[in-house]
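Removed: one protein chain of the complex. Kept in place: all other protein chains.
Order of writing sets the labels: A, B and C. Residues in every chain begin at 1.
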Amino acid sequence: MDLSVSIGTLTLPNPLIAASGCFGYGVEYSDIVDLSTLGGVAVKGLFLAEREGHAPPRIVETPAGMLNAIGLQGIGVHRFVREKLPELRDRRAIVFVNICGTTVDEYCEIARILSDHEGVAAIELNISCPNIKQGGITFGCSLTGTHDVVSAVRKVTTLPVIPKLTPNVTDVASFARAAAEAGADAVSLVNTFLAMAIDVHTRRPKLTNIVGGLSGPAIRPIAVRMVYECRQAVKLPIIGMGGIANADDVLEFMIAGATAVQIGTANFVDPFLWKTVLAGLHEYMTRHGIARLADLTGSIDTTRKETAWISS
Amino acid sequence: MDLSVSIGTLTLPNPLIAASGCFGYGVEYSDIVDLSTLGGVAVKGLFLAEREGHAPPRIVETPAGMLNAIGLQGIGVHRFVREKLPELRDRRAIVFVNICGTTVDEYCEIARILSDHEGVAAIELNISCPNIKQGGITFGCSLTGTHDVVSAVRKVTTLPVIPKLTPNVTDVASFARAAAEAGADAVSLVNTFLAMAIDVHTRRPKLTNIVGGLSGPAIRPIAVRMVYECRQAVKLPIIGMGGIANADDVLEFMIAGATAVQIGTANFVDPFLWKTVLAGLHEYMTRHGIARLADLTGSIDTTRKETAWISS
Amino acid sequence: MPVDVDAAVISNTRLSDDYSVIALAAPELASLARPGQFVMVKASRGADPLLRRPFSIFEILRDRTGGPIGITLLNKRIGVGTARLYEAESGARVACLGPLGRPFEPVAPPTEAWMVAGGVGLAPFMTLAEAIRAGGGHARLFYGARRAAELYYVELFERMGVDVVLTTEDGSRGRKGYVTDALGPALAALSAPSEVRLYVCGPTPMMRAVADLAALHHAPCDVSLEQVMGCGLGGCYSCVVLARDSEGAPHFVRSCIEGPVFEASRIVWHALAH
Partner (left out) sequence: MPVDVDAAVISNTRLSDDYSVIALAAPELASLARPGQFVMVKASRGADPLLRRPFSIFEILRDRTGGPIGITLLNKRIGVGTARLYEAESGARVACLGPLGRPFEPVAPPTEAWMVAGGVGLAPFMTLAEAIRAGGGHARLFYGARRAAELYYVELFERMGVDVVLTTEDGSRGRKGYVTDALGPALAALSAPSEVRLYVCGPTPMMRAVADLAALHHAPCDVSLEQVMGCGLGGCYSCVVLARDSEGAPHFVRSCIEGPVFEASRIVWHALAH
């Protein structure tokens, strides 16, 4: 059975990528899962410089989901290539580096540095982080902003460029289009939904940052719809995510139009899930006689059944 | 203890309103809950004419939520005023009529008819239903569309006009502003999030309508954030909803900025919840020595704690 | 008016890997229940799973004096909600709202009640059979399943004086084939169709086939439909079936309050979700 999928020039052994910010720098999980068996590892969002991030509390659980406002704490791209990349390379991980900037130049500078180093498979442009004041989502919520960042980074690197789209917009498909026109090799979606929770006894926000990003199973149906919309808008490979916790969830995203997927929050609940999800994909392929998993992408059947005749 | 709240000229005994589409026409629940004890009853969305709605399956459960694509099946405004309104009046229900149109004229025509009848407390403009092809959300996703519908209906009725906003937009606060400028007496939010679910074995959408609206606890953190944003944008009373299932949830919305709330999906899970939620509000007011529940509206405390000093 | 009880699980007997019978302490519910009515059940805390699930009231449990003390549900595990119910241990609590829905109208003698059950569709017939027998009427049960092991409670129905006709698809018990293969000849053998009334519950294709037979033989026929239900009270419009009104015009009607029991002739079968 063939579980491999292709993102432009990149071929992944399977569609399962660890989602950025939910898998540390990958090395934290190396004794729990063999990183080379994953479709890829998207490391925590990196700025040029180190960042302390927001003061705790940084997360709060909500029904079938969680809010986070980490504030992109990170070691910066320089320390990353020095301290983390070598081990990731040794462990033969397919590394997606998630990068974030407050200016277009910062995105480009980070992309340049990463391009000079062995072991980076692709650059995921985080233009959708809801938790920082400038940069990130301010690009992701504007079509021109999205176009500017993507085309600028496109010019400075030959690595696959994958802008990560925010779901906090009216028409996500138009952002996929803007990314395609700007030369993106793929798009990934969704990042988290801007949300908040309040402690009714103190009347204070439960997160120090007041608002945070909602992730987890709760958002899956919205994310699937957005992947489905993007699939109809662009030919680009789509990396789908949002609440994926098992093989059926992976299949749902692929059938809706995703070429690969990322798993974030569910990895917190069960860091050993990668093996079980892969087993589930094998079982599904056997049961339905599917030789190439990639054939599932966009295979949704929307022809109406007879039962639908009266619908308005 | 005073649980009453005011929406413009309207005074409600308490902030708990049954959400449109989740409480039939109200009469279905009259032997389960004394309708006169509710802050209000928002009846199922009405067009001018009767509608059959979509073919089943019309709902599917998702993590901590559900998708619906009912397609606004309804008896139309004429049968409503004839067959349902009299009983609602007899039971002293405070009736919010949720209306929907494919054109501005249809909205106005329905509003006129309702204005001629005893027992209608307010008109909720459903410009946010994700489940119908024309009308509804096509107004709700455009600022001018929102402005046009609201100002047109404003002219034909003296009843409170309450546009119901969709969460499927980049900046919900701008829609609240447009509604305010157009003369709305209040805004209600959120309607459901456009979403979908796929049966991976048949590869068909689980809903005949392909997409549907996500409701339930899953969306609560996003809805609370949107109420909080609208509160900062407009002085209008806000009717908040989205995943409310208990007294704490009600309080969370009020503290974020809601004057009243609606409960939809949770009423399916526990149609007797109205009593328990009211009891919970009483308990909270006692515990915190709050005499007027209305004082809680917008009382969120966002001053940073010392712990936040290092945040970026 | 329905009640909502936080019923204690008295016992949960696993009949197979997917079938179980769960006994719930719910006197008030038991005393209100009428034949073929259902309850909306939630066997787990928290918001996942979220909604209640509809289940027919299978048996009415009574104490020595005959006083109603609870009900049982015949549960077939097909997904998360039925799995939670299958796993529920005695002592656990199950939220139970009901009784709900339009019940079966038991026929009076000399008319015979012919109950037609497929698989878990057996569930609404225990209460109906009781009512028929209590009224001194004659009751037959045509009961089909895939194989012998999936035929449950046959002896109990027989002890009630119900004349049971069994079919299995693999022939491992009773007549080989579908339940309609046994029902057809029996209907044909009637001198007058008015001698019987059919009551049907099972998979949609089976109910449709029985409805066709009934129409063919002009026998009155009630079907108990099983649509996905969000509320069970008429609030959500999720459970609609396309049914003809008195003028024969088809409309979507809520099967939780106008049904689940419908006159078979009203149903536009090809429009039923299956």
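Just so it is clear, a residue touches a chain if its C-beta (ideal position, glycine included) is under 8 Å from a C-beta of that chain, and two chains touch if they have at least 3 such contacts.
All values derive from a computational prediction rather than experimental measurement.
Asks: List the displayed chains that the omitted chain touches in the full complex.
Replies: A, B, C
Asks: Have a look at A:V5, A:L46 or A:M66 and name the one touching the chain we're not showing.
Replies: A:M66
Asks: So one chain is hidden, and I want to know which residue out of A:Y29, A:Y228 or A:F253 touches that hidden chain in the complete assembly.
Replies: Residue touching the chain left out of view: A:Y29.
Asks: Write down which of A:P15, A:G216, A:G242 or A:G257 is the residue touching the left-out chain.
Replies: A:G216
Asks: Mind listing the chain A residues that contact the chain we can't see here?
Replies: 21-24, 28-29, 31-32, 44, 52-53, 55-61, 63-66, 68, 70, 73, 208, 216-218, 245, 265, 267-272
Asks: State which residues belonging to chain C touch the missing partner chain.
Replies: 44-49, 80, 84, 89, 91
Asks: Provide the residue numbers of chain B that touch the chain removed from this figure.
Replies: Listed in rising order, the touching residues are 63-64, 217, 306-307, 309-310.
Everything that follows uses one rule, which is that only the chains that are shown with their structure count from here on.
Asks: Count the smallest number of chain-to-chain hops linking chain B with chain C, moving only between touching chains.
Replies: The distance in steps between these two chains is 1.
Asks: State the chain with the largest centre-to-centre distance from chain B, centres being mean CA positions.
Replies: C
Asks: If you average all the Cα positions, which chain's own average lands nearest?
Replies: Of the chains present, the most centrally placed is B.
Asks: Could you tell me the distance, in whole angstrom, between the mean C-alpha positions of chain B and chain C?
Replies: 36
Asks: Quick one: report the Å distance separating chain A from chain B, using the average Cα coordinate of each chain.
Replies: 32
Asks: Mind pulling the chain C residues that touch 2 or more other chains?
Replies: 47-48, 242, 252, 271, 273
Asks: Can you tell me which residues of chain B touch two or more of the remaining chains?
Replies: Each of 52-53, 55-56, 63-65, 208, 216-218 in chain B touches at least two other chains.
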